[in-house]
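As you look at this complex, bear in mind that one protein chain is not there, while each of the others sits in place.
Which chain is which? They are A and B, in the order written, and residues in each are numbered from 1.
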Amino acid sequence: MRLQYPANIKIIRVPCTGKVDIMYILRAFEKGADGIYLVGCMEGECHFKNGNLRARKRVEEAQKILNTIGIGGERAQMYNLSSAEGTLFAQIAVEMTERIRKIGPNPIKLAKKKIAA
Amino acid sequence: MIIADKKPIEEIIEEIKDYNKILILGCNECVTVCEAGGKKEEEILASALRMYFLNKGREVKIDEVTLERQCDHEYLEEIRDVVDQYDSIVSLACGVGVQFTAEQYHSTPIYPGVNTCFLGATEKRGLWTERCQACGQCVLARTGGICPISRCAKRILNGPCGGSTKGKCEINKEIDCAWQLIIDRLKALGRIDEYEKLFPLKDWSTDRAGGPRKVVREDLQI
Partner (left out) sequence: MNIELLTLSEIKEVFGKEGNFQVNVTRYPRYVDTEKCIACGICSEKCPKKVVDEYDEKLTKRKAIYVQYAQAVPLKYAIDEANCIYFKNGRCKACEKFCPSSAIKLNEEQKDFTVKVGSIILSTGCKAYDPGSHDIYGYGKSPNIVTSLEFERMLAASGPFGGHLVRPSDKKEPEKIAWLQCIGSRDVHLGARGYCSSVCCTYAIKEAMMAKEHSKEPLDAAIFYMDIRTHGKDFEKYYLRGRDKSGIRFVKTRISNIVPMDDTGKQLIRYIDGTGKRIEEEFDMVVLSVGLEARQEAIDLADKLDIKLNKYDFASTTSFEPMKTSRAGIYVCGAFESPKDIPSSVIDSSAAAGLAGSSLAESRWSLTKTKDIPTEIDTSHEPPRIGVFVCRCGTNIAGVVNVPSVVDFARTLPDVVYAEENLFTCSQDSQELMKEVIKEQRINRVIVAACSPKTHEEIFIENIVACGLNRYLFEMCNIRNQDSWVHSDMPEEATQKAMELVKMAVARGATLHSLQEKKISINQRALVIGGGVAGMNAALCLADQGFDIILIEKEKQLGGMAKNLISTIEGADVQAYLNDLIQKVNSHFRIQVLTQSLIVGFSGFKGNFTTEIIVGPGMYERKIDHGVAIMATGANEYRPEEFLYGRDKRVITQIELSEHLKKEGAEELAQVVMIQCVGSRNESNPNCSRVCCQSAIKNAIHIKKLKPEAEVYILYRDIRMYGLLEDYYREARKLGIIFFSYDQDDQPTVESSDKGIVVTFQDHVLGRKFRVCADLLVLSAGVVAEDTEEIASILKLDRNTEGFFMEAHVKLKPVDMAMEGIFVCGTAHGPKLISESISQALAAASRATTFLSRSSLTLSAVTACVDKDKCASCLICVRSCPYEVPRINKEGVSEIDEALCHGCGVCASECPAKAIQLNWYEDNQIMCKVDALLKGVL
């Protein structure tokens, strides 16, 4: 299919979105990531029954924390896709990139630069 | 088990925002089991705080340690060597742990990271309910194993009161009337006649009314 999407997206493979610890999300932002999203199976079709539902809850929890500390919860998202939806995958990559562009870079990066300067 | 709930991060931030070297101290007992203050919660809080301070343009040292229990001196000793490196501690233990830690380390200000709620049980994951108020004079033998002190809003011993409607408490329709439960249980046990016996006045001196309490066991001491 080879639909083009922005190159700023790097994929990390996990056996199930249920394996994605909330700490993975938080720590990535701590290290300077601008945005993170999880792509799981369609709801009700999790290969491991309900890992994707747990993942969604964790993303929601991470969003709350990120909002509280001024990083912006919108930077973390959860999507559900089937393996036959390559087009949507590309659309989501574009959507996510646009979303992050709008919000701007991870504020920690700017703050850190200020400290250094 | 002691049931605690996580304090909102903003509340914790408000307390510690002026410090520069913070130790987050988790506890591997009750607060781990009720998912409020174990290793995982400690990591989440530490990460969130690091990000908060960085975002405010401050590089604050935030470290994490989980103790087996914060309500025992011996476990608290494990941080003796490092505690001087910090200008404050956020303890994720229950109120007991927070105080015990504070007693052990007088010179470091300590802040609670959880709200200690009650003595209770896990009904299912994500739902904990109260079962005991530690009154010091257990009456469960006479109430079919259902505690009127912790489960009746009025803590009455000869219930139910006039506010009991259709088995529910007048303060909230979702709360079962403890005395309805007691009566049902005694009936099921074939002991309903015991319900007729009036409770004598309860000696509340072992409850909070007598001030801070202690349990002394001479047989265990030398």
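FYI, a residue touches a chain if its C-beta (ideal position, glycine included) is under 8 Å from a C-beta of that chain, and two chains touch if they have at least 3 such contacts.
Keep in mind that this is a model prediction, so the values were computed, not measured.
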Which residue of B:Gly38, B:Pro112 or B:Gly144 touches the chain not shown here: B:Gly38
Among B:His73, B:Arg125 or B:Lys214, residue touching the chain not depicted: B:Arg125
Sites on chain B contacted by the missing partner chain, in the whole complex: 28-29, 32-33, 35, 38-41, 43, 54, 66, 122, 124-125
Residues of chain A (touch criterion as defined above) contacting the omitted chain: 1-5, 7-8, 10-16, 18-24, 27-28, 31-33, 47-51, 54, 58, 84-88, 90, 108-109, 112
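As a convention for this text, only the chains that are shown with their structure count from here on.
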Whole-Å separation of chain centres (CA-atom averages), chain A against chain B: 35
Partner chain B, residues of chain A touching it in the complex: 22-23, 26-27, 29-30, 65, 68-71, 107-108, 111-112, 114-115
Sites on chain B touched by chain A in the complex: 8-10, 13, 40, 43-44, 47-52, 54-59
